[in-house]
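Here the complex is missing a single protein chain, while all its other protein chains stay put.
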Amino acid sequence: MSTAQETLVDIRGLEKRFDLSGGLLDQLRFRNGRIERHQEHVHAINGVDLSVTRGEALCVVGESGCGKSTVARTVMGLLSPSAGEIHYDGKRIDDLDHKAVLPYRRKMQMIFQNPYASLNPRMTIRQTLEEPIRFHQPELSASGVEDKVAEVMQSVGIDPDWGKRFAHEFSGGQRQRISIARALAVDPEFIVADEPISALDVSIQAQVLNLMMDAQESRGLTYLFITHDLAVVEHFGTRVAVMYLGRVCELADTATLFSSPRHPYTQALLSAIPRLEDDRPNHIRLHGEVPTPVELPSGCVFHGRCPYANDRCRQEIPQLIATDGGGQVACHAVEEGRL
Amino acid sequence: MSAVTASRWERFRDSYLWYSFRRDKVAIVSLVVFVAMVAAAFLAPVLAPTDPYDLAQIDIMNSELPPAGLAGSDPAFPLGTDAQGRDLMSTILYGTRVSLLIGFGAVVLQSLLGILFGLLAGYLGGRVDAILMRIADVQLSFSTLMVAIIVGAIFKASFGNLMFGEIAIYLLILIIGIAEWPQIARTVRASVLAEKKKEYVDAAKVMGFGTPRIMFRHILPNTLSPIFVIATVQIANAIISEAALSFLGLGMPETQPSLGSLIKSGFDYIQSGSWWITLIPGLVLVVLVLVINLLGDWLRDVLNPRLYKG
Amino acid sequence: MALLDVKDLDVRFAVRGGDLQALRKISFSLDKGERLGLVGESGAGKSVAAFSILNLIAKPGYIAGGQILFEGQDLAAMSDKQLRKIRGNRIAMIFQDPMMTLNPVLTIGTQMVEALKAHRRISTRDARAIALKKLQMVQIPSPDKRLDQYPHELSGGMRQRVIIAIALLLDPEIIIADEPTTALDVTIQAEIMALLLELCEQENVALMLITHDLGVVSQVTQRMLVMYSGRIIEQGPTREIINDPQHPYTQGLINALPQMGEPGARLYQIPGSMPSLSRVPSGCPFNPRCPFATDQCRTSMPNYVHSGNVDVACYEVAKLIEQEQSLQEEDR
Partner (left out) sequence: MLAFLVQRISQAILVMFVISVISFTIQDGLGDPLQELVGMSVSDEERDALREEMGLNDPMVTQYLRFAGNALQGDLGVSYFYGEPTMDVILRHLPATLELVIAASLMIIFLSVPIGVYAAIRPKAWLSKFFMGVSTVGISIPVFLTAIVLIQLFSIGVQVTVFPADTGWGQWLNEFFSTDGGMPSYGRGDDLAHLFGTWESNFFSQTGWAHILLPAVSLASIMLPLFIRLIRAEMMEVLQSDYIRFAQAKGIAPARINFLHALKNTMLPVITVGGVQIGIMVAYTILTETVFQWPGVGLMFLEAITRSDIPLIVAYLMVVGLIFVITNTLVDLIYGLVNPTVKLTGKKA
């Protein structure tokens, strides 16, 4: 990759475990005539390295439980990492205290999945939008705040006169616009979007995607876009990272990934998109189910469902290696030239 | 400013709450009865024919007179008199006032405790939650009544009968408030847990807002409907608890009777045929509690919050 | 005669301040072994249509008019007792969320055997044998173990397989599947859809597939109908509609798909959103969002016109067809 591209967000060796085992007493198990202590963790993320370049839209795709939302929430500081670091514009931010992190709260914002839950139902739209502006720009006068609110509302296509209304008076698509307006209100440069359109109807999805692309163009935004919908990624993303069970298995430019996917999981995922063109689904059938992230398989996490798995895959964890197309893939079969 | 208030009024007029209230005859009747009883109770000094606290107005010769319409009744005492010769109507009016004061007071106290502890336990989780909820569990498994009886017994033993009688209203508010806060705390905690998962809370965190601001400005307003419903029902429960304590002799003294202590003092004379001394205050108590419960039911149906079960 | 013939079906919801029309005079038919897709956004009435066929609409919904002819018998006019003989036996259903569809406190075996016993005089042993066979058909690993398991012991994909097996238990003529893969992951979705398609073909079962996913409809069904605000606005052979949609809404829906747009460019977007049932505008319900809307569209609901094999309810399309016809006549 060329060095002219500036890295804005850098995720290094990120891991996140959730403790399932509860208190000490819950951990006790009776096994083989002995009492043992048994701890259970959900391994949501297991060593993820990703860097987001300024101005791009990096998409993270994967099925439920692959850890993509956990990555988003960890980057935003809603969860603290079990291991690894998060850097923003060259500075480490995951270990900052509440006060020191405040400047970054303005620069990094988030858009959520569920438009019905992401707005406070007891606040008017104006209150929802005013609060962050007042909080982050206390120097602004009352009329300054009002102008700012009107400006962001207009920029997302909501009539500023509707500010007195409550969230439940709007449709899902409008609420998602308001949610975007709230994120834009503090003039961020980086936005994490966690499945922002998957709760919306098809015709509304296009509206919101267009709005996000317009905002990116006019404000020079950088996106980390989390989704399970590959069709959206193909349209929206600059680069794509495919995740499976808490690991990145392939990372490439969007065009490259869609034209020549390398990882067997990416191939299966791409073939599973129902296309308008074909009459018949001719997707690659994966056998078996996604293993639970509680007891991770040894070696490559995908080996249980992979048609190309051999003994090495069952034992050794594959690392990301560079491919000819400029992307990266974590697969022994690709490395060995078997695939 | 008037434009805002007008729109608030319009908002209320068009609201589902008002709409369903107008259509619900039971709710309307309950509210009318409740308001009438509250008004009568607090206007007791004006409305009551005699002042039951004033010993000079009581004549022991008038004791155990039956209510109007029965043989041996005296028109001066429409509801009859009790064993000390006090006018039953006056004592009931004053007694209702005492019961209502304790009911409201106890609910204010337990709401303050319950909302604070419920918010803390639900939002902070972890150890705070474990400790507060364990206390609540133990208290609830003992039942609020038992806790109130125990606390009442302790207070009575440590203050002595005379002292206890003088400040009984405040002590009863304290006792019932302490005994029943877990009901509200659990409800608040359950709805805080539900709200906490919603994305508007994440949005507030991402904005960098501090914990108190998120707890009180964002989450608390969204837990108000279940609090409102349970607080209404809790007024009824507090009035019953007070009556039960008074009935057991751990509540209001007979010189300053509540509905419960009226029932208790009348119970001693029921075998001698003077049923009215106990049953008429009993009826007033039941009507009062019933209309509050009916209003609570109506509120629950309209606001439809997920209440904590148990 | 079609296997299932729905004529002028009206479904309403009794709510405060009067009835809401959830379905307004919808008509369609389903032939033996045919696969029909119902497409629409949420609130369009496609699930209501699916559930009304077996009269299973949740209260306060009710069938207010029209006929549902199944082999000539009107299901809408049947008593609950008569309908029970059809439900699960001749017409089976598959629900959206496999995590909620199976009773959590009963074993898979119990839930399969009871369905067989409700419709056939059969011993438990024989019923279990049939259940086992069907579980094998849906390719569940170690099916014999599953009969004695509880639903929570299976993953979502496995549960949906069990539900498909239950749907197939009594060899029905029709399976109505309400968004059967929406709650599942992408790769599992594809597997379940392929399985359902394969089994319907193999057993010659007619499939009525309710979905919001145009891709799935285009891959699985032979005919489709597009619903908007409780009306069918376009119906016909799937391929023809997907390749050449006539109604402006269908066009918008297809063009708004990210896979139809140039990567990185703006997508085609339909302005506004579908009105809620209480605020459906007069005339054509799509008129406030339609680029071709005229005064006529705002006052009266268009009738169906035939464009090739496709029926469309749109004045604009009708006008275009007329123009074409008059051009052809001029040519002559």
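Letters A, B and C name the chains as they come in the text, with residue numbers starting at 1 for each one.
Everything below uses one rule, namely that contacts are C-beta pairs under 8 Å (C-beta built on N, C-alpha and C of every residue); 3 or more make two chains touch, one makes a residue touch a chain.
If you're wondering where the values come from, they're calculated on a predicted model, not measured in any experiment.
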{"item": "Which of C:23, C:54, C:284 or C:314 contacts the chain that the document leaves out", "value": "C:54"}
{"item": "Which residue of B:83, B:124 or B:145 touches the chain not shown here", "value": "B:145"}
{"item": "Omitted-chain contact residue, chosen from B:119, B:136 or B:294", "value": "B:294"}
{"item": "Absent chain, residues of chain C that touch it", "value": "54, 56, 58, 80, 84-89, 92-93, 95, 97, 100-107, 111, 114-115, 118-119, 150, 152, 163, 166"}
{"item": "Chain B residues touching the omitted chain (full complex)", "value": "134, 138, 140-143, 145-146, 149-150, 153-154, 156-158, 236, 240, 243-244, 247-250, 260, 263, 267, 270-271, 273, 275, 278-279, 282, 285-286, 289-290, 293-294, 297, 309-310"}
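Keep in mind that, in the parts below, only the chains that are shown with their structure count from here on.
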{"item": "Farthest chain (mean CA position) relative to chain B", "value": "C"}
{"item": "Averaged-CA centre spacing for the pair chain C and chain B, given as whole angstrom", "value": "53"}
{"item": "Chain A and chain C: spacing of chain centres that average the CA atoms, whole Å", "value": "32"}
{"item": "Footprint of chain C on chain A - complex, ascending", "value": "63-64, 171-174, 201-207, 209-210, 213-214, 228-232, 234-236, 254-255, 268-269, 271-281, 283, 285-286, 289-290"}
{"item": "Sites on chain A touched by chain B in the complex", "value": "73, 76-78, 98, 101-102, 105-106, 108-110, 112-114, 117-122, 131-132, 135-136, 164, 179, 182, 186"}
{"item": "Chain B residues within the chain A interface of the complex", "value": "7, 198-200, 202-210, 218, 221-222, 224"}
